[in-house]
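Each remark here refers to the structure printed beneath this line.
Omission of a single protein chain aside, the complex is shown with its protein chains in their original locations.
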Amino acid sequence: MGSSYLLSLENVTKSYVVGGFYSRRVINAVEEVSFKLPQEPIVTALVGESGSGKTTIARIILGLIKPTSGKVLYKGRDVFEILKENSLWYRKEVQAIFQDPYEVYNPFYRVDRVLKVAIKKFNLAQDEREATELINQALEAVGLRPQDVLGRYPHQLSGGERQRLMLARAFLIKPRLIVADEPVSMIDVSLKAIFLEHLKLFKEKFGISCIYITHDLNTANYVADNVVVLNYGRVVEIGEMSTIVNKPLHPYTALLINSILLPDPKARSSARSSFRVSESTLRELRPRVGCVYQQRCPKAMDKCFKERPPLVEVQKDHFVACFLYQ
Amino acid sequence: MDKLPGRIAGTFKYFSKLLAGNKKLKVGVAIFTTIIVLAIIEPYVNRLRLGNRSPDEIGLGGSYEPPSPRFPLGTCPWGRDIFGMLLLGTRLTLVIGLLSGIVATAIAVLLGFISAYKGGLIDHALRSFIDAFLVIPTWPIFVIIAAYVKILGLIEISLLLALFSWGGAARIIRAQVLSLKEREFINLAIVSGMRDLEIIFFEILPNFAPYIIISLTNAIMGAIFAETGLRLIGLGPPLLPTLGYLLNLTLSGGFLTIRPYVVAFVSAMLILIFLSLNLINIGLEEEFNPRLKKVTGL
Amino acid sequence: MSEEILRVENLKIYYKSMWGDYRVVDDVCLSVYKGEIFGVAGESGCGKSTLVEGILRLVKPPGYIAGGRIIFEGKDLLGLSEEELRRIRWRKISYVPQGAMNALNPVLRIEEQMIDAIIDHLGYLPKEKGREFAAAALEAVGLPHEVLKMYPHELSGGMRQRVIIATAIALSPSLVVADEPITALDVVTTRTVLETLAMLRDKYGITVVFVSHDMAAHAELVDKLAIMYAGKIVEVGNVNSVFYDPLHPYTRGLIEAIPKLDKKTIKPIPGLAPSPLEWPPGCRFHPRCLFAIERCKKELPELKEVGSGRLVACHLVQG
Partner (left out) sequence: MHPLISYAAKRILTYLLTLFIVVTITFLLFRLIPGDPISSFVGQLQAQGRYAEAEKAQQIIEEYKRMFGLDKDLFSQYILFLKELLRGNLGPSLIGFPRPAQDLIMERLPWTIGLLGISAVIAWALGLVLGCMLGWKRDSAYDKAFTTASLVLSQIPYYLMAVILVLIFTYYLKVLPSGGAYSPKLTPGLYWEFIKSVIEYGTLPALSLIVASGASWLVSSRFLTVTILAEDYLHFAEAKGLKTSRIIKRYILRNALLPQITGLSINLSFMLGGQIVLETIFSYPGIGYLFATAIGLLDYNVINGVLLLIIFTALTANFILDLLYPLIDPRVRYHG
């Protein structure tokens, strides 16, 4: 069965039992999350603070953890079904770039291995010579010189080099979709820019879609076409990046955008005066009833403490979960 | 993937580099190797010295003979050759230690791996069992079994020791597998399409060698420790003159009064075995646990 | 111009290693004036954190201070005894460390960790009095006094960072040194912490030295900005002039590499940061510099004044 969507999440929930010494309770790291990626190449940003469940979503899409309920469909088929039948095909189609560019390398092996394993597993080359050629091509494509990185152990490379090597790996595999979980949060400013440029290039040149996960709306705005805003495991707003940056609807999205630091000393005063955070509670517990954002929301109404607002389409392709817009 | 001979050579080079870098490891390996060599050449040395007679044969010499060229450490109350028995005891003690250490480590690796990798109910059951095993003093139970099951040979006592000493190692291995399992490179391996078994053998196991060696040395020490203790209270297989037996023999034979240095020699051999194994242990931990690195000082 | 509160002269901080000394901070000079927020920016490995640890003499072995002077309110900190130094720390200069998540002892209540510093500097005082002191400091950073009775793990990252800032100002020091106080914090929390730091100066007149790799945070907070590269300061100036008229090519690179909400172009800096074991000869930035001339490869440019309060170390900029 074909589908008009590349990937769609339908009411995905992942709950964990957290065991304290004295008590146990269930929390939903991700709760009823639904969003869709179109077939055409696109970068979608998944934005949220720590505890928003964005990494959990990445892991569910990659098939690393199973959702408690709900479905993830890739080209119309359930991802966990595909993984059972033909996991290699799915792996070739959907790839990952992880946050920590050091942890992702097995310290026992030279860094080349991540490329070689990919070539071998996905049958990318017929023989050794072709493999070497592919590797060199991939490295050059991301601006690395083969002699600088090949044969090295992970600790001998800088964070930027290691993360670019991951880009080279993605280039090698040329998947249909890359799930990139905070890929630039641990590398330097000057290398961040290079990395982001490449993600854009992959989309334009090779038609690779990307789910870009971050807490930083600034870089998200730079690479992404669409954005999904998460708060405490729930989707609060979905829409086009430019629309949302210019006119955020959900108060939480507005707070995130207000929090962005502008690299412009002259814009300082205006930003400062418009920024207010109310912190009424000490321990930020995720609310079990009502809107997840009720505690910090300056516009919270009675209703917000009683019911979870559903995600509704307020304009074309612009969804928001807030009682202010129902 | 790398070719196998290359990998073995690489591993060898890796270990020699490791050895060169750590003083404790170097000293430990040196002492332990020397003791092993002693244990290996024991049959030849004793044959050379005593002909076809075993050093623990009763009536080899007179009772309480003083040291002489034939009996460098004198004889026991029953005329057995103490020097020869020291070498033989070292050999037997080491064999028991190694045998039971290897078996215990094998059990520990297997159970630790299954427990951590599979998780769930199996893990829960195994973990509770191991925890209870560590809290309950198992040594007296071991003593009772060893005392009542009289016909214990070398193999039997080693297996029995192994049965009682895999708990600690299993715990370490389980914890290590758990932490390795959470590492991001395992996720990358999964995303790269590697299978469960490939991941265990190519991603987890290579990072694991040091912990297996640490578990092994720990288990060896545990086994020798328990066996010697058992012999000291006069129990255990009477036909196996291990170092513990010899220590008991010299202590109960009154050597502390007449020739205390004989007791000192026997004790020293045991101490060297423990010390060298432990130096190897600490050295390895320092090299592989960055948090621990160099903090043991020295 | 107001009076100078801190002057660092030719400070050298090296790290001993098997392969020789890492020259992490190499001959750094800077001046901080009373009542200003002084920013230090640079990428990882440029030595900015080591520099501020050096200012408080908190460098741990194998690092050591190889030379220079740190003049604080007229006294050379490097010449003080341990006890004299202990008295100055916190009373005069406090420190907001990197990694706020772990800077508080997990097994002690916040109250105890705030009051102990007060007692060790002001002598014994009754429990109630100490608690009042601490509560006042917490209130100053916008935290309720209930926090006193809590343990660190009960607080969110941003709140811990503010508890630390509160502790830092409890004794009204004249200088607060903040080392990467916003790394690993969420956007919203970052904002709150920056607001709090700005308030220290605005409301209490405390001088702040603020170290961060995040140029946008500097744009948001500081008055004066120093850019570090490869163990040296390459540019100093008023924050507006640095952002609108960067003189050093590295500074320009840093600013152009930040994505902006309205502009969809960024320009990365080519190449990689060098290792402190072997800095490149000549200007340390020349291998990555698009404008490098022959002279840059041989001669290390001095930090020279090119206008009032404007310093730059580049052969291409004439004084």
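Should a chain be cited, it is by its letter among A, B and C, assigned in written order, with residues numbered from 1 in that chain.
Keep this in mind: a contact is a pair of C-beta atoms (placed from the backbone, for glycine too) under 8 Å apart; a residue touches a chain by one contact, two chains touch by 3 or more.
What you see is a predicted model; the values in this text were computed from it and never measured.
S.K.: Of the residues listed, B:I40, B:I58, B:A125 or B:V149, which one is in contact with the missing chain?
M.R.: The single option touching the absent chain is B:V149.
S.K.: Check each of B:L134, B:I155, B:A175 or B:L239 against the chain that is not shown and name the one that touches it.
M.R.: B:L134
S.K.: Out of C:L51, C:I164, C:M215 or C:V242, which is the one that touches the chain we can't see?
M.R.: Considering all chains, including the one not shown, the answer is C:I164.
S.K.: May I ask you to list the residues on chain B that touch the chain which is not drawn?
M.R.: 132, 134-141, 143-145, 147-150, 225, 228-229, 232-235, 247, 251, 256-257, 260, 263-264, 267, 270-271, 274-275, 278, 282, 291-292, 295-298
S.K.: Please identify, in ascending order, the residues of chain C that touch the omitted chain?
M.R.: That gives, for chain C, the contact residues 56, 58, 60, 85-91, 94-95, 97-99, 101-109, 112, 116-117, 120-121, 151, 153-154, 164, 167.
Keep this in mind: only the chains that are shown with their structure count from here on.
S.K.: By that same contact rule, can you tell me which chains touch chain A and chain C alike?
M.R.: none
S.K.: Per the contact rule at the top, check every chain pair and give me the one with the most C-beta pairs in contact.
M.R.: Summing C-beta contacts for every pairing gives the maximum at A-C.
S.K.: Measuring between mean CA coordinates, which chain is farthest from chain C?
M.R.: Looking at centroid distances, B is the chain farthest away.
S.K.: For chain A and chain C, what's the span in angstrom between their mean Cα positions?
M.R.: 32
S.K.: As a quick test, compute the distance in whole Å between the mean CA positions of chain B and chain C.
M.R.: The answer is 53 Å.
S.K.: Between chain A and chain B, tell me the centre distance in angstrom, where each centre is the average of that chain's C-alpha atoms.
M.R.: Here the centre of chain B sits 50 Å away from the centre of chain A.
S.K.: Find every residue in chain A that makes contact with two or more other chains and list them.
M.R.: none
S.K.: Please give the residue numbers of chain A that touch chain C in the complex, ascending.
M.R.: 49-50, 158-161, 188-194, 196-197, 215-219, 221-222, 245, 255-256, 258-268, 271-272, 275, 277, 279, 282-284
S.K.: Considering only the defined contacts, which chain B positions touch chain A in the complex?
M.R.: Going through chain B, the ones touching chain A are 1, 183-185, 187-194, 203, 206-207.
S.K.: If we count contacts the way the header does, which residues on chain C are in touch with chain A in the complex?
M.R.: Answer in residue numbers: 43-44, 142, 144, 146-147, 150, 154-157, 159, 186-192, 194-195, 198, 213-217, 219-220, 239-240, 243, 253-255, 257-261, 264, 266-269, 272-273.
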